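As you look at this complex, bear in mind that one protein chain is not there, while each of the others sits in place.
Let's look at chain A:
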Amino acid sequence: DVKDAFLELAIGCASVICCRSSPKQKALVTRLVKTKTGSTTLAIGDGANDVGMLQEADIGVGISGVEGMQAVMSSDIAIAQFRFLERLLLVHGHWCYRRISSMICYFFYKNIVFGFTLFFYEIYASFTGQAVYNDWFLSFYNVFFTSLPVIALGVFDQDVSSRLCLKFPLLYQEGIQNVLFSWLRIVAWAFNGVLSAMVIFFFCIRATQHQAFHKGGEVVGLEILGTTMYTCVVWVVNCQMTLSISYFTYIQHLFIWGSIILWYIFLMAYGAMAPSISTTAYKVFIESCAPAGMYWLLTLLVLISSLLPYFIYSAIQVRFFPSYHQMIQWIRSDGQSDDPEYCHMVRQRSLRPTTVGYTARLEAKSRSSRKGGEDHQ
């Protein structure tokens, strides 16, 4: 059985061509590479004889076209022409990786902020389980007030435009090396959540603890503290999103600011219902919170204080330790992305012998024309 020897030889080569293989052999080769090397495999094919291979690989890309739809039906992703594979990987693959990792980290972050404020309150309620927020506030947090911005992040975010993704294929390495979903990043987001929760909670209780909340002399009870803290949480979590997003469209703006406004509308609507339904939230916004200058001031202070650590970290990181895509964003904003010399230099360094498609052809063409030019001289 020469499987292992064959594989060892194959891995040492830059590329391997297996011709005249049956569908079963294609699938077996794919399986061999997948299991023995442990890497993620992608198979692309357009005919019925590729079905086995497409299903065996981790990702199967089917090309719909002349040979029928069998490949498409058994694949994970279908494209129309072979050359679209480059775009699929370098643009959409890169974006999807970025979006999913951001979305997951952010989702944990916002729930940690929410949960930890509840937990910190228990310290002051002798751990009896009294929630600082009204019941319906608790239920609707993940449904209405913080869900839409995350969806916008997961669907629309682009760190670098598609043109630049194709121009700098090395961006794709971010996904291969899993730099965005490392344990460090996950823990860092969780830590950010805990820090934000601490700032929100302790600022809120220290600012409203004893003294009057209003010009009329009334003090802060459980309802008002809950509403104030919840408002701060919604603001902080949504504004953190604005700091994390690299690509703003009107949809992102609508979802983020819309979520915050929805919270205020909900407060007013819920508070307007009869006390038997709204229990502790009855008129809490209209009567107690909105007329109090302290409420708005506190929201603003907490918002800026909670976001300041992340903002500082981000500013330092982008300025002094930029990651690859940030450098590219910089190049673009500096106007260097149209400089052919520079881009050629960058691309030259990032091309590997196994580059596919359009950029390889362009490279070959420019190389041959340059060589022709040198020959003429």
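Following the convention adopted for this analysis, a residue touches a chain if its C-beta (ideal position, glycine included) is under 8 Å from a C-beta of that chain, and two chains touch if they have at least 3 such contacts; residues count from 1.
Note that contacts and distances are computed from a predicted model.
Considering only "Lateral organ boundaries (LOB) domain protein", "Signal peptidase complex subunit 1", "Nuclear pore complex protein Nup85" or "ALA-interacting subunit", the record for the omitted chain gives "ALA-interacting subunit", by its UniProt protein name.
Only one of the listed residues, A:24, A:319 or A:370, touches the absent chain: A:319.
Across the entire complex, the residue among A:88, A:104 or A:301 in touch with the chain not shown is A:301.
In the full complex, chain A touches the hidden chain at residues 14, 124-126, 128-130, 132, 170, 173, 176-177, 203, 205-226, 275-276, 279, 282-283, 287-288, 292-294, 297-298, 300-301, 304-305, 308, 311-312, 315, 319, 322, 324, 327, 330-331, 334, 336, 346, 349-350, 352, 354.
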